[in-house]
Structure formats: structure tokens, C-alpha cells
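Notes to accompany the following structure.
Note that one protein chain is taken out, while the other chains of the complex remain in position.
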Amino acid sequence: MNAKKESKKPPKDNLVHFSIDGRRVQAQPDWTILETARAHRLHIPTLCFHPAIHPWGSCRLCVVETRLNDKVEVTASCLTKPVAGLEVLTHSSRVMNVRRWVLEMLLAECPASREIKELAAQYGVTSTRFAILDPEEECLKCGRCVAVCHEVVGVQALTFGSRGVAKKLETPYRVPNNACIGCGCCVSVCPTGALQARLDTVRGDLSRRTGHGFAH
Amino acid sequence: MKKIKNTAGLQTLRQTLLEAQDPEMPVVRVCLGPGCLALGAEKVARAFKSAVRNKKIKARVQPLIKGTGCHGFCSQGTLVSLSPANLFYVRVKPEDVAEIVATSLEQGRTVERLLYSDNGARYRSAAEIPFYRAQQKIILKNVGIIDPLDINDALMAGGYQSLAKVLTEMSPEEVLKTVEVSGLRGRGGGGFPTGYKWRRAADNARENPGPVYVIANGEEGDPGAFMDRSIMEGDPHKVIEGMIIGAYALGANQGYLFVRHEYPLAIHHFSIALRQARNRGLLGKNILGSGFDFDLQINRGAGAYVCGEETAIIASLEGRAGEPRTRPPYPAQEGLWGRPTVINNVETWANVPHIMEKGADWYTGLGVPHSTGTKIFSLVGKVKNTGLVEVPMGISLGALVEGIGGGVPGQTHFKAVQTGGPSGGIIPYELKEIFTDYHYHPEEFIAAKKEISVDFDSMAQTGSIMGGGGMIVMDDHDCVVDVARYFLRFLEEESCGKCLPCRLGLKGMLEFLNRFARGQGSPEDIDALESLGQALVDGSLCGLGRAAPNPVLTSIRFFRDEYLAHIVDHKCPAGVCRDLISYQIDPETCNGCGLCAQECPEACITGKKKKLFTIGQEACIRCGVCQDVCPVQAVQVA
Partner (left out) sequence: MALSLLLIYGEKSKMREILMKTRPQDLDSILENYPRRPQHLIGVLQDVQAAFNYISPEHLARICDHVGVPVTQAWSVATFYKSFSLEPRGEHSIKVCLGTTCHLKGGERLAEACERDLGIERGQTTADQRFSLDTVKCVGACAEAPVVMVDEDYLGRASISSLKKEFKRR
């Protein structure tokens, strides 16, 4: 993504000048705060962001505090574009409060995931006060697989069914979907490896597939 | 129906219609609003119809709203008003109809016993009743008076006059300016300045030519509010007129009415209103000969509270699941099909024709600075006069609940008022007296005030919001922990589940509250709950999650003692939380009828007929059935 951006090289005065944690940074006009931070090698944790797909904004781990004049906000850095003069704080107390709670809740949501445990430990979250429904669960419903299948592969083999707490990653009628072309993109973008374990609930009979393309 | 070709034609038609009216013709208006319907208004209307038909007297049964929408005074339903006699009957039962027809319609006398009476005074007409007298009906003026299924009625009441004025006398820019100057703020909950929203959409459309859309938000998901419903059902033409005017200002040619599917009558009334407006040439191509084209389409919501959120409405209109997306870009920048779109609440739209008719100055004269105009509230819960009220903004909370609402029956004061629905908060009685020094208000205005004012900014000061206008009055028998839990459960069910803080956070907050309601937890848990609430406020993607902790946070803020009573003393002071109460039969009152023993699902009530019954506490699941069925209120909460 960065390579693409750099090749455009708009004139210098087009850059957006702002600061992240007190450091002055410059962003290309269409960069988000997260992209700018990454370009400057500043760390902001993410889970649902993936450069191959449109930012979806579901995990909220990437939140940052922004200040402009009197206006203080906490927003998702993967979705927010900076404006000139913005002050961004990536580790303020409000930000850390959101992250810690998200991680603590994730420990209950996908207790089987090693990746989540490690990430939570980095923020000092090692146990959870919330009820664990399924000790085997790894999926955090970040939506990367759904997005990559739709946006990149051009198929819609899997989706989210139901809403709210009942939200589930599934295929229509919860049977393997013949629209799946078996490309494995979803498995490769999954941050926790949840999809590896459930690939067979998605992938139908490849010889009878109804989707397009020959990606495998 | 003949098409009206131009504005002169509209005036002629109105004149003809008005002249054709026989002022002597008696009109009976039966409220068929949801409140009255639940009390059998349907039977009353039918009785009138047949009584009049059988007697062949000269009366036209004109139900004021065919089906629903309401006259406001729901606690006194079924309401029947007679004109030109200007009589207002309350609590009318089908059995009363014959008497009304014989006495009032035929002999022109009054049926005294059906008049509204309070504190010994009887009131002949609605206008005299204190409940109505303190109100200022502007948006609701026609609701309850005109027949929503007949555009002629609306035309006679002045409908589409503002449209005619706008199309002939004003440029789109002038319309925009007028809305801006009027200070109109969105009635959907956020209180966002409407003029500013429109201006942004108009600017975006100019920079980036193409279609513009207008949408009326009739989702009204707040459980306990029915203002929008009554407008849509009672005066659909006002909303339509407002939208045409808005479309004219913005250069939009297509609009959508997004109505929740639980309101079938609103949908029905809108569809008839649209057809009649089209036939009259008030909608469609070349409206009133002005060359301006605009049409409207109805879309039914499919059952999701979150579909009241603007970006979720757009997703819904595009045929997708109603998941909100991040803003910016705002709909005014990139809305439906990626085009600038203005979404306003139906009440907001209904304000527009009035502003155009009487001018921005008149409008700013209503209400208080920064919150102009009137607002409709649905006043419900433990209050004497429940119903819909329209008052100028800035009225004090006390005047609204205790004055118009008549206070809590049998108690000296209310405990708290829950405003703004699931996104709002709980305002305690004490704040009715405390004055908030809100810097938006001019000094003298603050100085004159003792009570919290019902306007956007003052309400926000308390941590609540004015929201759509739901006002639920709570008394001493309502537990704040239980109410907070109720809203969380509601929101947990309604969360779209896209973002983590909302999907998991609501569940997590509920887990905390469930523990409290069982008398478990520690005082530190209250602090943890507050901090989790703050994480939702900061971390959530859309307004649902960002506002969801409000009921919990405000109730902790004002009623921490009650939380502590649950956790530390294991008591629910209001006697609501099931695990902390027990039911007891008062030996003094029990008449030994045995109904409770019959109904108890666990069969844990024992006793002999005509003697005292007792509840076996071990087996009791505290379902409360015994209390509900006891004819002498002998079952008490301990």
C-alpha cells in the first residue's frame, strides 16, 4: 500500500502536518492516522485492519485520542483521516482504558486464541471478569475473512449471520457453500487462525462450485 | 381528484372546499390512537356509526384519526369530541354511545357524567382542561382534528400553503437561510442544527453535481415513545410538505419515508397521503406548475433499533443489513448511493412548513435561545396524565411532569425521570430544583430559573439527553438498577454487533448489573462498571454504543446509594429485584379466596379457603403472579 502511495508523490505542500505522541508527522492527503503512524514506524495495535481490505473498524483496538483546539475525541485511527494541526495521543489514559477493556472482553470471547492472549498480556491484561461461553472459540468476528472474500476474491462465500451478541460467522443455512472457490484467502488473513479450524464448514463441493474465477 | 395546476388553483380549491363546509353539520371525532384502541375505541366508533345510521340524523362520524395517532390525553381514553358543540367526552365506552347520540347530537345537551372532571371541576371542552391548557400545539395542531386519509381536510386546515409560498416567493437559498436563522435543531435525538446539515449537503452537491436525496427518519425505536407515530398517522401531509420544501432547497428530486414496520397504520396513511398528493399535483413532476420535480417513496424498516441511525438507514435502503458505518463521511457528504443525503426526523420535517409560513423570527420566539420551537414528549410511566404533550422548549421539568402530567398518583413526588430512551439517562427529582449553570444561556435567563429546563443543552448537562422525546416517570416502586438493566438488555438485543466494545461491552456491563441485582459484587465493581462504560463511550463505532452506557452511568451518578444497597445490604429498596425480595401474604388483608394458590406456578401457596394462605418461601420463584391476581392486595413485598 505504501509503495502505491509513494509513487503518486503529490507536491510537498499537499501533505497534512500533524503530531503523533508529540512527534511531528506528515501524511499524504488520503492517509489515515494509522497509515501515517505506520509510515513513521510508530506503533498502534490493530486486529481487524488489513492492508488488503477496506478498513472496517470493528475491533476498536486502534483507538487514539485526538485533540484539535478544544475538541477532544477518541476515534479509530484506521478510519480517521488527520487534519492539519491535529494532536494524536496513542497511549493516553482514555485510549488505554478502551484497549484494556476490549482485550479483557476478548479473553472471554475467544479464550482459545494464543494471539489474543499474547496481545492482552502486553497490556497487562491476563485474566478476565467476563463469562466464557465457549472455551474453544478463537474467532473474534473481526470481519477480515468476510471482507477479503467479497472485496478481493469477488465471491461471497461466508458472512455474518444474526446480530449483536448472537452474531456468527456462517454460510447460508450453515451448510458448506458451493460458491466457495477454495482459495484460502480467508485463512491467510485471519488474525487468530480461527478460520483454519472451520474451513470445512465454509468450503463446499469444489467440483460443483457456483462462484466465479479459478483462483486455486 | 383534479390536479392543481398552480398556486392560484390551490387557493381556489381551498376556498371552494371551505365554502362547501356546513358549519352546522355536527362532527363526531373518535380518537383511534393506540392508547384508545387498547381501551376499545374501535367498538365506540362502530357504535357511533351504526347509531347514526339507524337514527338517520344528520351527523357524519368523522373519526379524528382513522386507526391511530392520538389526541394526547391517552389516560382518559376513549376520547370523543363533538363539534360544533365543542364538547369533549372522556372514558367513553360503547354503552355510552346511545346516550351521546340521543342527548348531544339530537337534543344538543351535554352528558355531564362523561365530561372530564378533576378536583371537583368539570370541563366541557378540551381547551379548558389543565392538561391541554399548558400546552402549545403547533406540530400537533391538526393531529386529532383532521382526517388523515382525506387530503381535502388537510388543505382546509392550511396544508401545502407553505409549499405554495416557497415555490412562488422564495429561492432555494432563501429557504436554507430561513431554516438556518430559525435555529431548528434535529428532533431525532442528537439536536444537530438542521440548517447546518442542509447547508453542508447543498454545498457538497454543488461541488459534486448529481442527485441529492432527502430521507425522513420514522424509525422511532425508543421503547416508550410515540411522538413520531402520532404525527405520521395523524397528519402525514405535514411531513410530506416539509420534505418537498427541503427537497426544493437542496435540489433533491427523490425522497424516502423510512417508517418502522411496527407502525402499519403510519405506512398505510402515508401511502394514501402520497397517492392523494400525487393526484393533486402536489408531488411528482412539475409541482404546482413550478417546474420542480420531486417524488417520495415509502420504505418499511425491518425491525432493528439501530436502523434509526443514519448510516444504518442508508444501508437498509440499499438492501443490506443495517450496520452503521463510521462517520465522517457524513450522509450530507456521502449518503445514499454515495450522494449527499439529508436525513431528518419526521418531527423535524413537520416543523419546516410552520417555519416557512410564519418566518424564522416567529420560530426563534418560541422556546429558549439555542433550543427554539416546541417539542413533543410522550409522558408515560408512573404519572397521572399519561399521553402526548407539546410544549415550548425550556419548560421546567417540574412543570412538565408535575404540572401537565399531574405528578405521581398517591405519592408526593416522582423519584426520577428517564429521558431519551436507551441512549438517555435518569434525572432524579432533586435536579428538578437544582439549577444548572449552562453557559449557553444568557445570564438573566439562568438567574430566573430554579428548575432544570427541558432543552437540548440543559438536559445534556445532567448526563442525559433530550432524545426523541420519551419521558418515563419513575416512582418509589421503580428500581434504578432494574431500569438500567432493562435498557442494557434492550440494547444488547439491538446492537448490530459490528464493533467489539458495543457487542461485548453491553454483554459485559449486563453481567455486572445482573450480579448487582442478585446482591453480589463489591463497591469496587461499581467503579469498574463506570470505567467499562467509559470504554464504550470512547470506543464504540456508532451512536448506539457511544450512548448506551448513559442510563447506567447517570443512575450510578445520582443513585449510587441504591446500588450500594443492593451490593452491601443485599436489599432492593424499591422492592423490584427478584433475588432480594420475598412475597408475603398479609394476614390482616387476606380474605382467603385462594386465587393465588390456584395461579401459583410452583404450587407453593398453601392454606384453606376462607382462611389465611401462606407462601412457602423455599419453593417460591418470585414470579409475582400471586400479587397480580390478588383481588385485595394482600400480597406484599418484603
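Per-chain numbering from 1; labels A and B assigned in written order.
Throughout what follows, a residue touches a chain if its C-beta (ideal position, glycine included) is under 8 Å from a C-beta of that chain, and two chains touch if they have at least 3 such contacts.
Computed from a prediction, not measured in an experiment: that's the story for all the values here.
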| item | value |
| --- | --- |
| Contact residue for the chain not shown (choose from B:Ala8, B:Met25 or B:Ala38) | B:Ala38 |
| Candidates B:Val214, B:Ile355 or B:Val380 - the one touching the absent chain | B:Val380 |
| Option from B:Asp22, B:Glu95, B:Asp118 or B:Asp628 whose C-beta touches the chain left out | B:Asp628 |
| Hidden-chain contact residue, picked from the options B:Lys177, B:Arg278 or B:Arg300 | B:Arg300 |
| Hidden partner interface residues of chain A, rising order | 156-163, 170-173, 177, 179 |
| Where the missing chain touches chain B, by residue | 32, 34-35, 37-39, 42, 45-46, 49, 63, 66-68, 74-75, 77, 221-226, 229, 261-265, 268, 299-300, 302-305, 316-323, 378, 380-382, 386-387, 418, 421, 470, 472, 474, 478, 483, 486-487, 490, 496, 599, 601, 623-625, 628-629 |
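Everything that follows uses one rule, which is that only the chains that are shown with their structure count from here on.
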| item | value |
| --- | --- |
| Touching residues on chain B, where the partner in the complex is chain A | 304, 321, 325-326, 492-501, 503-508, 511, 528, 531-532, 534-535, 538-541 |
| Chain B contact footprint on chain A (complex, rising order) | 56-61, 63, 74, 76, 79, 94-95, 97-98, 100-102, 105-106, 108-109, 129-131, 140-141, 143, 160, 162-167 |
